[in-house]
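Got a structure for you, written out below as structure tokens; questions coming shortly.
Right after this comes chain A.
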Amino acid sequence: MTFFAPFTIPFIVGGLFMFAVVALKWSLWIVRLPRVDRRLIRHNFFTRETLIAVWEVVRESLLHVRIFRVNPLLGFMHMSLAFGWFLLIVVGWIETTAYLGWQWVPLQGHVFFKYFMPINGIVGDIHLFEHLMDALLLMVLTGVALAWYKRVRSKAMGMRRTTKHVLFDRVALSALWFIFPARLVAESLTAAVHGGGGFLTGSIGHWLQTLLGADVLHSLYEPAWWFYSTALGVFFVAMPFSRYMHIFTEIPLIFLRRWKLHPTAERKSYDRFEVEACSRCGICIDPCQLQADLGMNDTQSVYFLRDRRYNMLSLKVANNCLMCGRCEQQCPVGINLATLRLNSRAKRRNIPHEGRFKYLRGVDHSSGSGRVGYFAGCMTSLTPAVQRSMQHIFSVAGEDVWYADRDGGVCCGRPLMLSGETDAARKMVAYNTDLFRRHEIDVLVTSCPICLKVFRESYRLDGIEVLHHSEYIDRLIASGRIKVQTETRTFAYHDPCELGRGCGIYDEPRRVIGAVGRLLEPRHTRRDALCCGASLANTVIDDGQQQRIAQRMTDELVATNCDTIVTACPLCNKAISRAAGQPTEDIAEIVAKNIIV
Partner candidate 1 sequence: MRRTSWQEYQKDIASDKYYYARSCIRQNFFPGSERAFLNILGRDLGIDIFDDPLHTSCTGIGYHSDVVPLETIMTVVARQFSLMAEAGYENFISSCITSFGIYNEVLATWKEFPETEERTRKYLKEATGRDLVKPRSIAHTSDIIFHHREAIARKAKHRLVNSHTGEPLRVVEHIGCHYAKIFPKSGIGGSEFPYVLAGMIETWGGDVVDYPERRHCCGFGFRNYLVQANRGSSVANSHKKLESMAPYKPDFIVANCPGCAMFLDKWQYAIAEMEGMTYGADGRGIPVLTYEEMAGLVLGYDPWELGMQMHQVDVEPLLDKLGVEYSPEAKYLGANGKYIGKPADVAVNCFDRRRIYEIKR
Partner candidate 2 sequence: MAKRVVIVGGGAAGMQTALELKSRGIEPVIVERDIELGGKARGWHKLFPSFTPAGDIMRPLADRIRAERIRCFYGQEVTAISSDGVMLRSGERMPADAVVIATGFTLFDAHRKQEYGYGLYDNVITSVDLERMMNSGKVLLADGSEPRRIAILHCVGSRDEKVCQKHCSKVCCITGVKQAIELKEMFPTADVFNFYMDIRMFGPGYEELYREAQQRYNVHFVRGRISEAAETINKRIQIKAEDTLTGRPLKMTVDMLVLLVGMSANYENEALASTAGLSLAPNGYFKANDSFLGVVRSEREGIFFAGAATAPKSLADTLAEAALTASMVDEYLKNRYNEK
């Protein structure tokens, strides 16, 4: 048997086209990887990581376990579509093999098996495969139905907003929606004409037989298969240029990631895998406060990745992000959204002028001496209560402290990095590193989570332990170096983005607050904590917009009916104080007030 019929042409052409494009894309991206990344692949290829990656592909690309965590129904929708289709292909292949034995059957022979072999006589009357295939088709159709339903009522799937799509997406999406109903119709008609079919197609076929005449059935028979094939063909052609490219991108991405590749402050070929792995599911839209509080609908990660993928990324979209990390937390593909956003900003002329920041040479405004260094941070000079409290705590703990910036210091460099001037920021990194080394400190305590993150991630401070003051105070209390009394006040704690999601510090501040008074949690807390809006990462929103974000987030803190709002970041402190209309306290302040001397 040749397994050829004219209606298979759209399918064959579309399929070949798709595989060609995907293969081309993959090879280009791989070839263009920087040498470091290629070395990583070679190095990690024959390790356990590869096996783990295989398992992850099953979990995430087929079963979509992470989406189940966001919303079970949404997870089921994605799973039934992906896994169901996958099984249709696999079981379809087994079916062909079972009927025809081990022989080469062209692809269209598997896909349109029902057309070529309408009645199978080998397994007899059991029709095991037919029922199985019908069950799988039903599963996929349920997914399609849910997808339609999601378009109409996204809330039912835990999503307040869904993605606005581009043209390729719409074409591919429409084709995708037609594929399985078309298959159902085509197979049902085949069952009606030739008999056979499983519980689904067979029953519908039987019903059609009683409903329509043989002439009508025969005239519909070929067109139905044409339609099915065309839907597949159209989908295949649109697919590499649409969001469905994620199907074939996520798989290599999972492997590359397991082989330790990751995006950096500079753009590189690896970014392509991350960018095109985005399925534009839109899960990132709801957590975004720019959407929730300001009604902005064009800057969320899904749109940012889309714009970047199609080379239409504007500076405004790249810059309009708080980098609070709330979306990244929920991304089912685990895309490094913040890093990609960051290296999109580095588009402007980034080569620092030779003389830039030359004025840093020889500057040293530090004072005191000790093995512990204290870097308050620029912003902390505007919250002097934090600085004073820290000084008090240091003195009670009997710590000799070297103050890096009590009389004005040099910025940590992260603000420059956030605006894409990574190379210029390096001058600051070099300056501060040298300063810390020169004063021979072992521990560096900072009051600013922004500084903390950059010290930990971009500085090479081997031998110097970098701590946020909440961690430091927590240690002092735990080791008994300071003692605090408990007061009657209740405290609601706000997790600063850079401290919580940024550095994973959630428990230390809570332990410290717990030692002083009763801790209350706002509705969104820990990993879900809201951003205060004052983020340095966003240079697009104006003062009023910052204020609106702060207000919504402060309202949640106020709703706890706490006596005092506590946070651990000078920027958050300012933003919350402004929104609450009364001063907010820092962890250091409440400790200093209750420290037993």
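Regarding selection, all candidates are chains of the complex that A comes from, given by their letters.
Simple rule for what comes next: a contact is a pair of C-beta atoms (placed from the backbone, for glycine too) under 8 Å apart; a residue touches a chain by one contact, two chains touch by 3 or more; residues count from 1.
Every value quoted in this text rests on a predicted model; they were computed, and no experiment measured them.
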Only one of these touches chain A in the complex, so go through 1 or 2 and give me its number. 2
Which of the residues in chain A come into contact with candidate 2 in the complex? 381-385, 388, 543, 547, 574, 577-578, 581-583
